[in-house]
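Missing here: one protein chain of the complex. Every other protein chain is in place.
Each chain carries a letter (A, B and C) given by its place in the written order, and its residues are counted from 1.
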Amino acid sequence: MEFDIKNVDLAPGGRHRIEWASQEMPVLKGVLQQFQAERPFAGLRVGGCMHVTTETANLMVALQSGGADVVLCASNPLSTQDDVAASLVAHYEIPVYAIKGEDNQTYFNHINAIIDHKPHIIMDDGSDVTSTIHKDRRDAMSTVIGGTEETTTGIVRLRAMAKDGALEFPMMAVNDALTKHMFDNRYGTGQSTMDGVIRATNYLIAGKVVVVGGYGWCSRGIAMRARGLGGNVIVTEVDPLKALGSGDDGFLRDANDGSGSFGDIFTSAHRRHAISWTKHHFEVMKDGALAGNSATFTSKSTKPRLRELSIDDPAYGRLWNSSPKTGVSQPARRRSFINLAAAEGQSLQCDGI
Amino acid sequence: MEFDIKNVDLAPGGRHRIEWASQEMPVLKGVLQQFQAERPFAGLRVGGCMHVTTETANLMVALQSGGADVVLCASNPLSTQDDVAASLVAHYEIPVYAIKGEDNQTYFNHINAIIDHKPHIIMDDGSDVTSTIHKDRRDAMSTVIGGTEETTTGIVRLRAMAKDGALEFPMMAVNDALTKHMFDNRYGTGQSTMDGVIRATNYLIAGKVVVVGGYGWCSRGIAMRARGLGGNVIVTEVDPLKALGSGDDGFLRDANDGSGSFGDIFTSAHRRHAISWTKHHFEVMKDGALAGNSATFTSKSTKPRLRELSIDDPAYGRLWNSSPKTGVSQPARRRSFINLAAAEGQSLQCDGI
Amino acid sequence: MEFDIKNVDLAPGGRHRIEWASQEMPVLKGVLQQFQAERPFAGLRVGGCMHVTTETANLMVALQSGGADVVLCASNPLSTQDDVAASLVAHYEIPVYAIKGEDNQTYFNHINAIIDHKPHIIMDDGSDVTSTIHKDRRDAMSTVIGGTEETTTGIVRLRAMAKDGALEFPMMAVNDALTKHMFDNRYGTGQSTMDGVIRATNYLIAGKVVVVGGYGWCSRGIAMRARGLGGNVIVTEVDPLKALGSGDDGFLRDANDGSGSFGDIFTSAHRRHAISWTKHHFEVMKDGALAGNSATFTSKSTKPRLRELSIDDPAYGRLWNSSPKTGVSQPARRRSFINLAAAEGQSLQCDGI
Partner (left out) sequence: MEFDIKNVDLAPGGRHRIEWASQEMPVLKGVLQQFQAERPFAGLRVGGCMHVTTETANLMVALQSGGADVVLCASNPLSTQDDVAASLVAHYEIPVYAIKGEDNQTYFNHINAIIDHKPHIIMDDGSDVTSTIHKDRRDAMSTVIGGTEETTTGIVRLRAMAKDGALEFPMMAVNDALTKHMFDNRYGTGQSTMDGVIRATNYLIAGKVVVVGGYGWCSRGIAMRARGLGGNVIVTEVDPLKALGSGDDGFLRDANDGSGSFGDIFTSAHRRHAISWTKHHFEVMKDGALAGNSATFTSKSTKPRLRELSIDDPAYGRLWNSSPKTGVSQPARRRSFINLAAAEGQSLQCDGI
C-alpha cells in the first residue's frame, strides 16, 4: 500500500482520538452499521480531499464499512492531524497522502495521488480534485461517476463551470444542506475560530474589541462566540440586509471602517471579506492588533499583501512582522496575522479552510 | 378615616391587582401568616413613605396583619398607582395620602399627614420623612422608635447626619441587604428601565445603540437587559474598576463621551451619573436621540438643565422640546427626555425613584 | 364620510402617536415623498384589513399621499388602537371600521364595509377580505386587480386556493420577504410577546422558566428575548432540524413535554404549536403557571379547550379560571391564559395576530 504521511509511529494516539471522536458522532455510527449490513459502495473507489482530522477519519471508516475502496488527501496543508493520518494507514489500511505543513508542490502531488487511484466518487472540499481532473488529468475523467463538494467557495467554482457547460460529471452541493451551513458554518466555525485565537495568543477575550468581517453564516458564528466569551463585537458588512441583521442581533455596525483604529482582534471568514487585508487597514490598526483568517489557507490574494507589510510568514508561530527575540528592537507598532486553521491543536475545522 | 387619594371608585381594579401581585410574593405571604399568629406590631403605628404600588400594598397588609396601625404616603409623585391607593383605603382601611402626578406642595403635605399620625416606626424611601421630622416636625420626634431607609441616596443622607451626631433615632439601611442591591437594583431596575423606555417610545430595542451612564448595580442591570433585548450597549463609567468590569462583561467602554454623537438611547440611574445632563451633551446628540432617567423624579438639578434646553416638561407624554402638533414646524434636531418612572403603566419600580 | 370607530374625540392623542411612530419609519418617509411626487395610485381604491396601529396608520397615509383612495378595517378585534382609528378619520379623512374588542359579527360587518368600497387593491392580513370576496361578495370581484397578504397563515390559505385554481386574482406574499420573516417575525414578535407578558402580569422575567412552543422564526425571537430578560428558556419542537438548532442556540430541548410541570410561563406563536392546549397540558402545569398565545386571536380551536378548562374568557383582564375577588375561594391551582395581542398597551404587533 502506498501512502505519504509524516510518521506511522503516531498511529496509536491517532486511533485513540478517532475513537474518542466517534463517541460524539452517533448519527454516523448508525450510518456505519447500515453500511456494514448493506455494502452500498462495494466495488467503488472513493477519493476524498478533505481536512485530515478525527471526524473525517470516522467518515472514511464508515465508507469503507460500506464496501468502498477509500483513499484520502488533505484539502488544506495546515489542518492535517499527522497522528490521524498515521492511524488510518496503520489500523484501517486506508492510503493517506497528507503531511501537516506540506508545501504547495507536495499538496498538488497528493491531489494527483488521489486521482491516480481513479476514483468513481470524489469527495471534494474546495473543488481542487474536480478542477484538476478537468484541466490536467483527463485520463481519470471516464471512471468518475460524480461527487460531492463541501464549501461555498467550491460550489461557486462548480456552478460557474456548470453554467459554461464545462462540468463533465454531476457534483452534489453539500454546503446547501441546512445541517451544513446553518450548523457547521455557524456553530462549528464560530467555536473553532475563537478557539484558534485563544490557542495562538493565550488572550483573555473578555474586554477585547473583536471586529468581525462580514455577517455570513461563518461570521455570524464567530460574532456569537466572540460575544459569548466576553468580547465586544463590531461587524463590518456591506450587504444591507445582512448589516441590518447584525445590528438587530446587537452588534455595533461599522459602515466606514472606523473600527480599524480601536479593534483588538480582526477576523475574517471569506476571501471576499468586508475587511480586505490592504496595506491601508494594517496601517490604521493600533499597536498589538491581531488579524486572523479562518476561511482559507495562505491564499494567492493574501500572501502578497502580507509580504507588502513585511509579514513574511503568516503561519502560526511567526506571529508578527519583526523578530521578537530579546535584544532586537521591536517595531513601534506590532500588527500580527494568524492563519487560524493552523493554530497548534485547534479543536475543530472551519468550513473553508 | 382621613385620606387623600384620586378616586375611591378605582378600588376594585386595585384590589384585583394587589391580589395578583401577592401570588408572586411567596416569602411575604409566609411572613404575613407568621405576623397573623404572633402580632409583633400590636399597638405600634407605622408610617410608610414609599412607592404606592401593588407590591408596597402587600407589604402594608402584612404589617397590618401583624397588628400595626399603618399609614402610607408616596415617596415619588409619579409612581403612585391610584387604583392601589383606592383599594388600600376601601378594602383594607389603610389611610393613604398619594395622588399620581401630585405637585411638590401636595407631596410635602402628604408627608406631613404621615407625620401627623405620630408613627413609632418609619419606613422611608429617600429619607424625606426622617429629615422633615428632624427639621420641621420635632413635635413628632419623641414617639419615633426608629425606622428603615431603602435607597442608596437616602442612606448617604442619613450617614452624613449620623456622622454629625444629628440623627436622633436609629435607621436600618435596607439597601445594604444583598437581596436589595444585588437583586432589586440589578434585575428589577434593569427590566423596569427598559420597560419604561418601550412603554414611552414603542421602540424596537434590537439594533439601537444604548448608552448606559455608569456601571453601578442599577446600571449593570440596565446594560444587561438592553443587550438582552438586542441593543448594542456602550457604558460610560469614570471609576476605573467598574469601567474594567463593564469591558470584561463585553460592553464597549466610552472614556471620552464619544458615544454622545451616535447613541440612540441614553439612560442614567443616579444623580451623580457619568452622563451629566449638561447642555453640551444634548447638543452633540443626534436627531431623535432619547435620554431617560430612571433614578429620580424631576430633580432640582435636572429641571434647570432641561429648561435651558427648552424641554419644559420632562414628564411622560411631553417627550420632546417642541410641540409635535401637525402644522407646527419641528426643530431641526429633536432631543427627548423621559422620566422613566413616570412611563404610563410601567411594570416595576426603580430603586431610587 | 362613513366610518365606525369608538370615539372621534380620541383623535388628538392618536395623531400625536402616529407622528411619533413616523420618526422611527425613515424608509416609509422616503417612500411617502416619492409617492407625493409620482402619485402612482391616482384613481385607485385600496382596501386594507390590518392591525389598526400607529405603524399601519403611517402606511395608509403614505398610500394616500400616492393618490390612493384608502379605507381600513381591523384584521384582529383586539389589537385596534382606538385613538389611531379616530385620528385617521378626523385628521386624514381615511374611513376606518375598527373598534377595539368588537365582537365577531361587528368584525365581519367591518370587513364587508371595506368590500362595499369596491377596492382595486386589497391589503390583507389573514386573508379574510380575500376569502369573503371569493365566497360571499362576488359582486366586488370584477374591480379587484390584486393584493398583498402578510401572514404565514394567510399565505397557506391562498396557496391552497391557488393550487385548486380557485384564486381569481393575484396576491403578493409579503411574508416571504426576508425583511418580514427574518426581522418582523423574529425581533418584532420576540420583543412584543415578552412585552405582552410583562404588561399583563407585571412579572420579573429573571429567574422564570419560560417554555417556548416551537422554534420557527417567531418562537426564535421569543426564546431570544425571554433569555435576554433573564429567563431560563426551554424549547419544545417536533421538527428535528429546528429542535437541533434550538439546542445549539443554548436552549434546553424538551422532547417529551416534561417541562410542563415546572415551567412558569408557556408561550406559543402558531396555531399548530408544539404545546397544544389540551386539557392534559393545563392539568400538569404547576400552581400559578401562565400560558400565553401571541399568534392568533381567540381561535376556533382554542376557545373550546379553554372552556373545557373553565377559563371562560381568555382576553386580558380575566386571567384565571376562577374569580379572584376577595372572599371567594380560590381554586387549588391557578392556570392562567393570556391572549398576548390584547395586553393593554402592548408595544408592537405579532405577525399572526
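Definition applied: a residue touches a chain if its C-beta (ideal position, glycine included) is under 8 Å from a C-beta of that chain, and two chains touch if they have at least 3 such contacts.
Owing to the predicted nature of the structure, the values given are computational and were not obtained by experimental measurement.
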Practice item. Using the whole complex, pick out the displayed chains that touch the missing one. Key: A, B, C
Review point. Any idea which of A:24, A:38, A:103 or A:176 touches the chain not displayed?
Key: A:24
Point to revise | Residue in contact with the excluded chain [from A:42, A:178, A:204 or A:238] | key: A:204
Review point. In the full complex, which of A:117, A:157, A:227 or A:242 touches the chain missing from this view?
Key: A:227
Exercise for review: Determine which one of A:150, A:195, A:237 or A:254 touches the chain that has been left out.
Suggested key: A:195
Point to revise | Touch list for chain A against the chain that is not drawn | key: 15-17, 19-21, 23-24, 54, 91, 187-188, 190-191, 195, 198-199, 201-207, 224-225, 227-230, 288, 319, 324-326, 334, 344-345, 347-348
Practice item. For chain B, enumerate the residues touching the unshown chain of the complex. Key: 178-179, 182-183, 186-187, 241, 244-245, 248
**Study point:** Contacts of chain C with the absent chain, listed as residue ranges
**Key:** 206-207, 209, 227, 230-232, 244, 247-252
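Here is the rule we use: only the chains that are shown with their structure count from here on.
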Practice item. Would you mind checking which chain's C-alpha centre is most distant from the centre of chain C? Key: A
Revision key, fill the gap. Rotating chain A onto its identical copy chain C by a Cα superposition takes an angle, to the nearest 5 degrees, of 180
Exercise for review: Can you pull out the chain pair that has more C-beta pairs in contact than any other?
Suggested key: B-C
**Study point:** chain B against chain A, contact positions shared by both copies (same if over half, else different)
**Key:** same
Study note, to complete from the structure: Distance in whole angstrom between the CA centres of chain A and chain C is 44
Revision key, fill the gap. So, in whole Å, the Cα centroid of chain A is separated from that of chain B by 54
Study note, to complete from the structure: Listed in rising order, chain B residues that touch 2 or more other chains are 206-207, 227, 230
